[in-house]
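Complex shown without one protein chain; remaining protein chains in place.
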């Protein structure tokens, strides 16, 4: 056990998996000599050499397409997209290629690869660096989308992703890279992909979230508890597939649901969560389902992003509203 | 007025707009000499010349990126993506560029362009030609997504799209290109983007759909009517933005909602429709919200696609279920 | 200033249109030429059969390759079975030679769920629909070979139109930066659907594009199976020796429509096609050579055609007799992930129920 940040946990997961399995390698822009723009791969090129920690030319489609080819021929690449907003360049290779090879070859081929990418707001990045695009991929069968919210989960989920036989998108909230430390086991361990975690138990309302919003919500839920309001907080951890069972069980108990995410509202993952409940748990509901999310505009500039993101004020107002029913 | 097919209506809209406004031009693969693989632009190169009906090299990102540049400099391009499944190649130019120029320049620039693309199943296309990807774009602020279901709407909506000052994705259900003819006015007319149409009135359940499923649903609803069940059918026509008002009004009356679309279920537009209702109309509901959609697999091969798509049997079963509450 | 005028243009040729060898140096034996011809003939017959079947509604949209047999087969002849092929949709001739079973090609054409299931021991990727996407897969598979110290090469096949795609450029760049054993084999059949190559690009050749990547580029007469073989052989040797990738442009012609949905009279004239269908036909000159060498004659041809057609018909009959047993929709759910998640389980059950209960589309 040691107290480490999320970025350290991520680096540790990759290092240990690469030590264990020579088929695992890393490719991406600036991941080698520079150790990644967030230092996620710092030092790895010295340990594993440039054949396994590949500084690539600046071309996202090629990074993912090459990784697909590698996976088809026995390797297990971890491809890094420097910021999630740049993944559009590689959409065909992600959605038409990686996601479909198993299906198109009815199992003759499959693509055991991981795509890591930082995302999310609140850190005053330049334009186009803060988008949360998970929903695009949840609408693409063949992909899994994992979004950790703390160092412990990050390590266990990334190891599970590397060992997964299918393409896994692993999105890392950059706001949380170094925001806190947590006790993380030194050894290798897996956290199953596709299982949500109830991080706070309660019976008055359910809050579903993941990634960057979770720590803020934990704090808020703890605060409410002191004031006597018992909220249940679910960290999805994996947004595709969604762990519907855990959500439905919770809503059955609390009768109230709120979803919090940074991505823009319309057709975000929040929509799918709401739809699942309106399909299978509608009679449990005593209140409307609320979504507190990024607004339906492009991610804005630094001077206004704090007012654009789901923030405490918005969430508290929504909780008030839920509890008023 | 003349009786024409949808493909003719589309061609007519483009022709008449090009006659009216010299800033309008067309670019895409095989749109010139060949007249488009579906003949949507047949004859246009003869009428307008190859400067205005441009056969492009085979590169979707360049088609959209060039069109963005044209729009920024005073033209009004209509770009064709040969099949919607190929738009992934141009995702950056669509979602990061076209969609955001107005925002990033706070109004100094805007992008009045149309992206036309055939989509949808049931016509035994080769792999990767039948995907319905509208939901990817509804999650991108700055874009509008229009999906007509008949010749009359297709003409009016396309004209509105061409005249719109913002980028409009205009998706054409290839199944309906030539399936029926309809009376369409010879002159130019606009159908407003963003307004749904109640195509059948009823009070026992609401069915929301768009594009390729609408004709089948009209037939079914008419059938039910004969049998004494009164279903309301809403053709969204525009899936981004969604006309929430029309849907909510209907659900308030019918208390039952079903959404039908060809796209895969998870995080499809159906999720957003369900979420909107669970947010603003949840207390009207007497039954769970049902989604009858493509299943959560990649679009399958021709021998099984009819069993994969929303089909009459599935829809009837769902209606039965809705009415049983 | 860099200008293309400074380049020296050359098109490699070995066997002229009359079946006469242009150089003494022949790198293949007459037995091999015969074998190549027989494959080309089979390929032509298969293509014609599939085209007919499409017209009869027995298969789906089909992309014929007639005219391009020399390019495909000449190049695949230079490969070992352990080498990888990343093909497009118009590559059945080459794939067949590399081990793709005929049955598999027919199942694919029939929209059978397993149509893309390449046999385990055949190193061919599922045919690529998305133009140029496979060029990157060749880089990745080649990298894996190099990484493991294997001597295999990866070949990606694509058309003239594909060279306009960003992926083509990114693939050549990656391949040359990492010096992987990849070969980029372009069949310049002069059209991307309706767009002629002169409107696809402003350069005089495709091969010269290699210069942008510090990579060797070769243009070859793609209807000359011996020239193609030779050029490919050299590229394969360079790749195996760790000397990196090559771009090959095989200049050929698609005799038929782009696909069965295409009407080529919209964009090219009879006069344009005619010479390619006759004197320039890739089979013709090999047949002339073999006849002149007394290795082939009309009788042999007739017997060969009969045997193969019988084999083919028999195979198709077999497959068509089982059409009712083709996989059903519920099987599709098995191939989305290694393990089905809860949503897929539920949907699979629903799909099966609907299909079994439904009489709506019988």
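All chains are identified by letter, namely A, B and C, in their written order; residue positions are counted from 1 within each chain.
The working rule: a residue touches a chain if its C-beta (ideal position, glycine included) is under 8 Å from a C-beta of that chain, and two chains touch if they have at least 3 such contacts.
A quick note: this is a predicted structure, and the numbers were derived from the prediction, not measured.
Engineer: What are the shown chains that the left-out chain touches?
Structural biologist: Within the full complex, the chain not displayed touches A, B, C.
Engineer: Looking at C:41, C:192, C:218 or C:336, which makes contact with the chain not pictured?
Structural biologist: C:218
Engineer: Pick from B:75, B:198 or B:229: which residue touches the chain that isn't shown?
Structural biologist: B:75
Engineer: With the missing chain put back, which residues of subunit B would touch it? List them for me.
Structural biologist: Contacting residues on subunit B, toward the hidden partner: 25, 51, 54, 56-57, 59, 61-62, 64-75, 77, 92-93, 96-97, 101-110, 141-142, 144, 164-166, 194, 241-242, 244-245.
Engineer: Name, in rising order, the residues on subunit C that touch the hidden chain in the full complex.
Structural biologist: Per the touch rule, subunit C residues meeting the hidden chain are 1-4, 6-8, 10, 164-170, 173, 176-177, 179, 199-205, 207-219.
Engineer: State which residues belonging to subunit A touch the missing partner chain.
Structural biologist: For subunit A, the residues touching the absent chain are 29-30, 32-35, 37, 55-59, 61-62, 85-86, 89, 124-129, 265-266, 295-298, 300-304, 306-308, 311-314, 317.
The rule we apply is simple: only the chains that are shown with their structure count from here on.
Engineer: Need the central chain here, defined by C-alpha centroid distance to the all-chain C-alpha centroid.
Structural biologist: It is chain B that sits nearest the middle.
Engineer: Suppose chain centres are the mean of their C-alpha atoms. Which chain sits farthest from subunit A?
Structural biologist: Checked the centroid distances; the maximum from subunit A is C.
Engineer: Taking the mean of the C-alpha atoms as each chain's centre, how many Å separate subunit B from subunit C?
Structural biologist: The answer is 35 Å.
Engineer: Among the residues of subunit A, which ones contact at least 2 other chains?
Structural biologist: 92, 96, 103-104, 141-142, 241-242
Engineer: Please list all residues of subunit C that touch 2 or more other chains.
Structural biologist: Only 113, 116, 130, 166-167, 332, 335-336, 343 qualify.
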